[in-house]
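Note that one protein chain is taken out, while the other chains of the complex remain in position.
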Amino acid sequence: MTDQSSSLRVAMIGHAFMGNAHSQAWRTAPHFFALPLHPEMTVVVGRDADRAAEAAARLGWAESSTDWRAVIARDDIDVVDICTPGDTHAEIAIAALEAGKHVLCEKPLANTVAEAEAMTAAADQARSHGVRAMVGFTYRRVPAIGLARRLVDEGRIGEVRHVRAQYLQDWIADPEAPLSWRLDKEKAGSGALGDIGAHVVDLTQFITGSRITELTGRLETFVKERPYAAGDTSGSLGSGGTTTERGPVTVDDAASFLATFAGGAMGVFEATRFATGRKNAIRIEVNGSLGSLAFDFEDMNVLEYFDAREDADVAGFRRIIATEATHPYVAAWWPPGHGLGYEHGFTHQVVDLVTAIADGTDPSPSFADGLNVQRVLDAVETSSLTRTWQEIQ
Amino acid sequence: MTDQSSSLRVAMIGHAFMGNAHSQAWRTAPHFFALPLHPEMTVVVGRDADRAAEAAARLGWAESSTDWRAVIARDDIDVVDICTPGDTHAEIAIAALEAGKHVLCEKPLANTVAEAEAMTAAADQARSHGVRAMVGFTYRRVPAIGLARRLVDEGRIGEVRHVRAQYLQDWIADPEAPLSWRLDKEKAGSGALGDIGAHVVDLTQFITGSRITELTGRLETFVKERPYAAGDTSGSLGSGGTTTERGPVTVDDAASFLATFAGGAMGVFEATRFATGRKNAIRIEVNGSLGSLAFDFEDMNVLEYFDAREDADVAGFRRIIATEATHPYVAAWWPPGHGLGYEHGFTHQVVDLVTAIADGTDPSPSFADGLNVQRVLDAVETSSLTRTWQEIQ
Amino acid sequence: MTDQSSSLRVAMIGHAFMGNAHSQAWRTAPHFFALPLHPEMTVVVGRDADRAAEAAARLGWAESSTDWRAVIARDDIDVVDICTPGDTHAEIAIAALEAGKHVLCEKPLANTVAEAEAMTAAADQARSHGVRAMVGFTYRRVPAIGLARRLVDEGRIGEVRHVRAQYLQDWIADPEAPLSWRLDKEKAGSGALGDIGAHVVDLTQFITGSRITELTGRLETFVKERPYAAGDTSGSLGSGGTTTERGPVTVDDAASFLATFAGGAMGVFEATRFATGRKNAIRIEVNGSLGSLAFDFEDMNVLEYFDAREDADVAGFRRIIATEATHPYVAAWWPPGHGLGYEHGFTHQVVDLVTAIADGTDPSPSFADGLNVQRVLDAVETSSLTRTWQEIQ
Partner (left out) sequence: MTDQSSSLRVAMIGHAFMGNAHSQAWRTAPHFFALPLHPEMTVVVGRDADRAAEAAARLGWAESSTDWRAVIARDDIDVVDICTPGDTHAEIAIAALEAGKHVLCEKPLANTVAEAEAMTAAADQARSHGVRAMVGFTYRRVPAIGLARRLVDEGRIGEVRHVRAQYLQDWIADPEAPLSWRLDKEKAGSGALGDIGAHVVDLTQFITGSRITELTGRLETFVKERPYAAGDTSGSLGSGGTTTERGPVTVDDAASFLATFAGGAMGVFEATRFATGRKNAIRIEVNGSLGSLAFDFEDMNVLEYFDAREDADVAGFRRIIATEATHPYVAAWWPPGHGLGYEHGFTHQVVDLVTAIADGTDPSPSFADGLNVQRVLDAVETSSLTRTWQEIQ
């Protein structure tokens, strides 16, 4: 239906939780947004041939493969979408960029700053050849978050004084929850810090338009050993019971840190998988000299906004339901009040990436943005070990 | 401490739940508000001498009595505050007014329209002699409600289209909850309708500044028989166990009705004691052509306000915490955010009554307002029996 | 990719707002749910050939047509999905059923009871030949609503005493909002009553498992004349400005009614397009003898539940985030706390329809359910005209 000149042929590496979300986005974006290029879901890559073939059928990819290197080498691939654990990001992304493929890489960009630096260098190199690289902080693309960024940018809250951000989950609050690759430092790089803390670092910097310059923080592992998962453990979130044998948890269960933003704002951050009852509570509050904003992903279609210039008689936090046509991305979807869900951020990510590729502009967040987040995470780890404040480059 | 010319000597009839609330108001008002007359808590009246004496000591009244007629006849009484069940209101209030005493009468004004008419006539007569009469719809004096009235009055929500009001309680949802005087038509006049429905009728008319002109409604008694309360049953809310014998519930458990307001707004009302989990949820929403208001007594220091003239980008219901010094009654109390409670409405009622008496103006709500509410309640009862729409005079 | 024996070939009639939502559902369901039959999006039908062709390309249908009769006659169509305005439902649905096609028909089932009766008769007839018919009350398939139904069914709230339901929108609160087909009685059948009131009638009967037996209600049209929409008016929600000429609004702007449920519960209903600031607020509260439930579509992933059997010390409405794998439909999607959106209800509808067809069972809600809702709506209209209580068959 689309000629080759207008199509964008995608290879996705990895097909677990993130691969599922990315697939839904690639499938859906063209039906709601007028994309300048037509994405083709060409091939999905997995370690196991049968499972990759099953994923291709289920997720809507034309083919499957177990050899990401071979896929990257193909002429009929334009974009490589990396949905694997963090320890593999650098190798795949750099190879793809060097092969002239545009790259979308899930966050965190890498498991180490060194890897992220190499990836950013590769992206810089590739950019000079018109090749684009983007890191997947999809929560930026929740309409209420986009609106928050817009309101700060319009000066509506004035000078930012306070940023408080929490990412609260509870999926391993139970000490008998099994080990998964997300609890293994080799694969995951870090625990709550990199998995979810990375999101609030990115989101607060995105919303405020200001970088974290220094921080002091601490990591904690409440449960040091856990039972191994029984059966198939390839899924990211572990289910299907546990064995009697136990292994060490090598990542943090929770992280907290104090930060200073470039503009002088005080930041307070927390990321945990032990906030019993909080399932995916991304909470961000920003207090400025003229107003405040508040967001909670548990009510993801809402942004709260306080305008301090209003008369005291009628001033109050407004519950803006961010489903109006004027709100970011929303015009393509449903009438006001017909809420969007988690997956829509991924669809918006595809829209922005495809648009940037077609326009020949740099998509955002860039690998440099991803590297910056990695440096913040790295500073938290160092600070936790040395119990000192750390500056961020 | 105060000379007689500036004091206002109060007799309170009844000392149960309402008597307790009124006493706290009489005691407290002079300490926070600069009253033009100094209330003196002269005498409390009860049916039982010992219990009345105990109440006087506990509630802070100088004397007690069992003879309200004798008390009304005293020269050293300026105000009669009626806190008894509704079946006694008319007799006491009319006698007090005829004796030249200012009267504060708890709601509902009476148990029947005929009684309320007689009381209103007595109040009209007394007014010509400078004697004041007020009915106790204290929720009008919650600051957030006063603010709602002010915002409507300022035209901020434009033409009112919809009024929806609920008063939800659950204290007899349990079929084994005992009979109390509040479930006896002789004493209480009606059930949920008069006890709590009366409040939302008054509040919605107060906030909108518009009267109900017609309605169709229905009453329901879910539990027809209940055990008698064991032991002392003089308290209004029954506690202390039940007997094995049962008696009939002669009032409604719940009421609902559709209404039309003079300005054309559609009203939907509900009052019930069977809304399991709702303890004292007075919920009022008003939608106008330019905006909306929402109130819930379960978060009583808050008024929500939507301004439809704002850009869609930032429009949303504002959660106004009605604790600013500019909000009604608040300047006398605490700094912003230091919330008030249920009893403060009673204190504000004392302030307004004392001020009106000193100023020689009519306090509000008047007996005529109370009569109007009674006519609305009466129309609901008639409508429930005849299953027809009823007009209100 | 699928052989004919396992595929289900769908024709969709209409491609506006509902057609868009249905298309997303047909495209998405097979990727998240293991369907027993594979839906093929064979043909979309519209009145205008160019626009239908454009819709086919955009929404993912293989072909387009302007002749629904011809499409129904095709051998390679198994399901007819009707997304047109209500005045066309009966003709299309009956023809499709008679042609042996399974039918999914958007709500309201029809514009009149007579049409709905004919459709239900046709569905009964078709059932005997193994042909299935379903009406599209998709909000039943919001997980929190499915959970509400389950909790009532499990007896968790006991005997139902109160049902209060509101469907509040504000998209024509502005008197200058243009006329659209939704404001034309010929096409739409009714206004707020049939468009959105129908949903809360269905939802409350679904959740409680009990039918409305009688009601008294009233309709109101606040704005009697409106400007015509300028330009293309085929879209359901009108945009693109207005003309200076005005035409009559022939449907209700708002509806309210009191109802009795078969089990004795009192119902209070309201549907309006004039609740300024409420975008798509479907609010349902059910109070039972043992507990209560509350839902608001503005926070659509949440169900509130009060359990009256708990100790008073810790009793309270629980905010259940209905995104756990145990909640209806959720296991197929994302981890806990990763919310679903408006469109997911349509996807779940496809799942249930396809499953019923494959299993040879009747899908729910049936045309008989749709007819019942139509009778309730009809009774509201009659009641509004006659100002009397109406019984429902």
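The first chain written gets the first letter, and so on, giving A, B and C; residue counts start at 1 in each chain.
Convention: contacts are C-beta pairs under 8 Å (C-beta built on N, C-alpha and C of every residue); 3 or more make two chains touch, one makes a residue touch a chain.
Just so you know, these numbers come straight off a predicted model, no measurement behind them.
Considering A:14, A:30 or A:288, the position touching the chain not shown turns out to be A:288 (whole complex).
In the complete assembly, the contact with the undisplayed chain comes from A:315, out of A:13, A:147, A:315 or A:340. Remark: the omitted chain is touched by one listed residue; of A:275, A:302, A:340 or A:353 this is A:275. Shown as candidates are B:27, B:51 or B:187; the residue that touches the absent chain is B:27. One chain is missing from the display, and on chain B it is touched by residues 17, 21, 23-24, 27-28, 31-32, 57-60, 169, 171, 237, 278-281, 297-300, 321, 323, 334-344. Touching the omitted chain from chain C are residues 147, 150-151, 156, 304-305, 307, 311-321, 324-327. Although one chain is not displayed, chain A still touches it through residues 157, 161-162, 164, 166, 168, 170, 173-175, 216-218, 220, 222, 254, 256-258, 264, 266, 268, 270, 272, 274-278, 285, 287-292, 306, 308, 315-317, 387-389.
Here is the rule we use: only the chains that are shown with their structure count from here on.
Chain C has its Cα centroid 42 Å from the Cα centroid of chain B. The mean-CA centres of chain A and chain C are about 35 angstrom from one another, to the nearest whole unit. Our note on geometry: chain A versus chain B, Cα centroid distance of 54 Å, whole angstroms. Residue numbers of chain C whose C-beta contacts span two or more other chains: 278.
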